[in-house]
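There's a structure below that I have some questions on.
Shown here: the complex without one of its protein chains, the others still in place.
Entry: chain A
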Amino acid sequence: MRNPPTLLSLTIDSALINFSTISDLSFVPEHILLELFVRTLKAGKLNEKILKLFVATGKEEILSVIESLNIQHILVPVLPTRKLFHDEVDIVIGALQPDLTSFMEQWRPFFSRFHLIIVQDPDLKGELKIPEGFNLNLYTKSDIDKVVGSSSNAISFSGYSCRYFGYLMSRNKYIISIDDDCIPAKNSNGEPIDAISQHIINLTTPATPFFFNTLYDPFCEGADFVRGYPFSLRSGVECGLSCGLWLNLADYDAPTQSLKPDLKNSRYVDAVLTVPARTMLPVSGINISFNNELVGPALLPAFRLAKEGKVRWETVEDIWTGMCVKVVCDHLRLGVKSGLPYVWRQERGNAVESLKKEWEGVKLMEDVVPFFQSVRLSESAVTAEDCVVEIASSVKEHLGPLNPTFAHAAETMVEWIKLWKRLRAN
């Protein structure tokens, strides 16, 4: 019979996994410190930051081990000129198809540095096929049921909404999400485009929602603010949401695609721009990223159509959510960007078939858009959570009577915030 692990070894295991949260090791008794050091080496996790922690303890034995192994600080850091944000980004993928091999392999060059959260559509039976070599957490229906618990009646994470569970689980600052039927697009030289880097750039450079810059993003290389742009507005504001675009199969609704079955988007528009304050837009969930710390609670699964399906033509949940996020950003003086990066969206589904099934979404937009264009939040709403609660109450009052989908959305939004707060409190 094997000996069960000791408490010490379990503790050291835990420390190894959570090293990023440890900022001081000086209180650790020396023998434990040594054990931790050896195990860190064995796990291949000794990096500059962690080495510094050990050295900072000043403990003799640690220092002599370091010396005897000839471990050296890198004096001239070999760093890229741009900060890579590795440990601040989660890439969240909602898996609506069972075999993610091709998808993940195509994205591997751009995904591999980052932590991934994959959430399997609870309606998708069987085990997901995921290739090796990624740093990822996988969540399935059972995880969702365990975490969400009793409120799983109100919030459905089925279909495209499964990714929101991933957002809920993430503790990172930036989240990037791409549909699983998209692959990297190619630039004019035929090279695959790093959509992840572009999203990170969008999120980490300022947005300019209060005045339109005719040369688009003034912070990108080769551009600037034009003549006539007020100087007081040139520092911009933080970017809350970045909406990317799609080549090949664009995100048209079913009527448009049915009418123009050959309409493919082949135009690469080399620009990122900030969508001005108080201007609403249809946010497509196919290729987005956001600042989880600033707007996380507003990325919510609330607007479920009665006959919502497993192709984007049969949903408008992301459009609803996007408008919530825009209202929140406008209120909190954050920016929303649109444009690059592009992804290549593969053919899936049949627009005509979708049209036969689902008209509801298209009709409901007629009420949704004017509502979001006119909703105003109170001064006391200073966080995304506050804003969402106020929007929900306004939805209940003004849209609820029009259609049960709206009333349900309002309820779900409230439940979501409760869930969000509950999970963050732990």
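One rule holds for everything that comes next: contacts are C-beta pairs under 8 Å (C-beta built on N, C-alpha and C of every residue); 3 or more make two chains touch, one makes a residue touch a chain; residues count from 1.
As a convention for this text, contacts and distances are computed from a predicted model.
When the listed names "Oligosaccharyltransferase complex subunit", "UDP-arabinopyranose mutase", "Translation initiation factor eIF2B subunit delta" or "SNX4 protein" are checked against UniProt, the chain not shown comes out as "UDP-arabinopyranose mutase". Within the set A:Leu10, A:Leu63, A:Val269 or A:Leu423, the residue that contacts the chain not displayed is A:Val269.
Only one residue from A:Pro206, A:Pro282 or A:Gly309 touches the chain missing from this view: A:Pro282.
Between the chain not shown and the residues A:Ile12, A:Ile319, A:Ile391 or A:Ala410, the one that touches is A:Ile319.
For chain A, the list of residues touching the undisplayed chain reads 188, 211-216, 222-233, 243, 245, 250-253, 256, 260, 263, 265-271, 275-284, 312-313, 316, 319, 322, 338, 362, 365-366, 368-369.
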